[in-house]
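Complex shown without one protein chain; remaining protein chains in place.
Presenting subunit A:
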Amino acid sequence: GIPWSILRNYSASTKEKAIGNVAYERTELLEVLKARVKQLQTSNVPEVTVNKAEPAPLEEDECRVRGQRTAAPGPDGEQSAPKGKDERLARPRSWVEKLRKEMYVKQLKAEQEVSTQLAEKQTKAKTKSKTKAKSKESLKAVAMPTWNQSPAGLSPACAPKPSKPRTTEVEDAKKRRPRRMPVDKESQYKMIEQTILSNLECFQFLQQPEKAEKLLLTYHKSAAKRKILTVAAYNIVMRSWAKKGCLTRIERLLFKLQSIGLRPNLDSYAIELECMGRNGSSAGAIRSCVERLKNDGFRVDELFQKCLFEEDENEMVLKAIRMIQPDYELPPPPNPETCKSSLLRSFYSKERNVSYPKLDFTVRELRERFQKQLELETSNTITIKSVEAMKPMTPQATKARELLAGLRSQWHDSILQALQKSKHEMSKASMSGSKALYPYLCLLPDEEYVSIMMEVINTLSPQGVSLAFLARELGSKIYNRYITHRKMRSRHLEKVQKVYENYIHLLAKDSQPDNSLPREYWEKLVAEIGLGASLSLKDRSWPYVLHMRLGMHLLELLVQSVKVPRNILNPRLESKLIPVLYHIYTFRNSWQVGLVKPHPILCQILADASETTLTFNSCVIPMLCPPIPWTSSHFGAYVLNDTRLMRYVDGAVQHQLLLDQCPQVNLHPVLDALNQLGNCAWKINQPVLDIIISIFNDKGDEKLDIPPPVSEAPRPPPVPSNPSLLNKAQKHELMLCKKKAAEMHSLRMDSLYKLSIANHVRDKVFWFPHNMDFRGRTYPCPPYFNHLGNDVTRAILLFAEGRPLGPKGLDWLKIHLINLTGLKKKNALQERLEYANEIMEDILDSADHPLTGRKWWMKTDEPWQALACCMEIAKASRSPDPAAYVSHFPVHQVGA
């Protein structure tokens, strides 16, 4: 195609020309120009945004954020004007562009800041983990290979996703990459601020207000460091004290916060009142507090409308308020707003008369399904049988599995020991770098850390996985688990459960029809139950660096503690414990990539054992009940698992910031669209699945896109004892063999996951919660098995709810089949239908004898979907009345 630079020049020059003309023929060209600007804006050419919005758009945006927080009317007012809207559209894009360039630099700088501010002395371990943290970032900044396809930390293994080499993370790029880009001060602060807040929140979760306060005060005391502190930091510490009813502590902190020029916000007052309600303060004290609240320009009602309450905070604040105003009633919920977008006006008005479609389930059934989903998510991981379990087991495998079981219990013990030892050492260390991680190692029971670490050993690909990737994954697994614990502890789950029980009345077939959308219905219920805003969690995500550092620490423990006797497979050798995982570097061009690889001994045992269970994070499995409707950018999809409304690269903070800043009502169309997709129920096409599994468990079939096992890989030539003796051609061949084997392994694992998950849910009805990327493409959240997959995956999915084909349905099915074959692309629909009728015999033969017959379906473009379609046509055409035949068959269409 045309090089990008040319396009760029072109667009720039037309613009210049246009500007020149305007000077002469202003009136005539104004219209044209406007149109051009609009066109450019909607096609998101970054230059335009930059031109419009000063050289430093990031800083300007920061101001906007601030401005909006304190005085909302400004930007809100202009939002109805089309111009303002266009800007809103264009901005995220320009951020994305800028992000690409600056992410790496920012991260570097921010980390330096963090390190100098947080830790006076840097231990070696810390420096190390930092380099790793950088590495990942730099990759994203340089290459931006893909958007994170799976929600952070849910992929259970490292092998799949063949097309994406994960091992390209670059370590130690600092050495070679000049840091010339201007660094954004604002985002530096953001990073440090985020770190402090999550540290404080950790102590809050651990119910250690003393420690939290001590940490806060170290910043407070230093004139330089206190600049980073925000009211939110004080609020966290005060909240911990409020739980214990220590009013004096809170008052002291309020005084301190004002002494450095900060003003208490609504949350601060809510906390103070909560504490007063808890320890039964006098009416006088409460009255004076409310007085101060009013003097600061807040209203009592706002407390219940805006604050996010957890646990019993709501009740406590209410109790305090009723002390001075016994007849106080909770403010009525704000009237639901309706999206005013002109495109959707008719949708949002017309649908009022149409009731929301029901699912084919009763309230009781849906409730039971919700319970099952909840159980699944509470246990965090799920172990399922792989489809390979259908193969008979060899004695060799039995032996290897016994061996592995023994080793695993040893590894478990030694990891636990190493973890406890490291925690012990950290707890004693002074307030230095490693100490900062200590609270994060106390959030979960030790056993949970160990089992998360054990998963790494079980799923490590023989080719090794990049250190940075593993560390990030470990870090986010811990984070997700912590969030789950928090949700359970803060009564969040209880509230969600209560609302969901009522929510299913919208969907169940045995309850009143309602014309609300799922989101509206949910919001209505929340308001009725009187939960206010408290259903969304005060959710403070950990900064990216923290994920990495935590992950690196655990990974290091793992590499050091997990050992295996060297002679386990060859008793003739002398016994000696050797590490099971090793950390090496590979070099690509002039970059170093840190890899963690399993020892060949481990690979051998794992291969021999050919285990037939797979352990997944619970959000890898499709949901067993209709997803929780998206009602904000923080809330929706799974019951407990944290899911982002929008997918973005790790470490980017601006996206979430923009979403938060966006008026909620503007998100409604997005949320409603996702809910619509998520509420579609699916089931498995069992006959097709069985055929696929039989081929998969035999030897695979590359032509049919069923990856063969690695044992079918081409044999490499025998390697002489010394690699240098090989000539160039031999080396090349060897290299190709290895590459092929690695590719086959990942393809095979990917398929194994997909088929095993499908097989696991073969008798169930399930749902795919959806989210979207930055430009509005929607994706199902479960990463492996979903309806956006390849031909194989699509062929095994059916709609759970069937519809009669109707008078023309069978014809359309036939046309669809011809479309799947890739034949007759240039012919009219009628001709395609005629062609289908011509080859009806082949179609029926394919349906009846897929593997033994004429195999017509195998020669098509999308063989598996074609086969499924053949079967459907066969069933429909043989039914007494094809028009009445109830079909569940999905037809994929291009939505472009």
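The criterion applied here is as follows: a contact is a pair of C-beta atoms (placed from the backbone, for glycine too) under 8 Å apart; a residue touches a chain by one contact, two chains touch by 3 or more; residues count from 1.
In this text, contacts and distances are computed from a predicted model.
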Check your understanding: Of the candidate names "rRNA adenine N(6)-methyltransferase", "Trafficking protein particle complex subunit", "Synaptic plasticity regulator PANTS" or "60S ribosomal protein L20", which one corresponds to the UniProt protein name of the undepicted chain?
Key -> "rRNA adenine N(6)-methyltransferase"
Review point. With respect to the chain omitted from the figure, which of A:Val559, A:Ile695 or A:Ala874 is a touching residue?
Key: A:Val559
Revision key, fill the gap. The one residue from A:His599, A:Lys740, A:Lys764 or A:Lys824 touching the chain left out of view is A:His599
Revision key, fill the gap. Cross-chain touch to the chain not pictured, restricted to A:Lys244, A:Arg408, A:His424 or A:Lys738, is A:Lys738
Review point. Which of A:Pro579, A:Pro687, A:Pro709 or A:Pro890 touches the chain that is not shown?
Key: A:Pro579
Check your understanding: If you put the missing chain back, which residues of subunit A would it touch?
Key -> 124, 127-128, 131, 171-172, 175, 178-179, 559, 566, 576, 578-579, 582-590, 592, 594, 597, 599-600, 719, 721-725, 728-729, 731-732, 734-735, 738
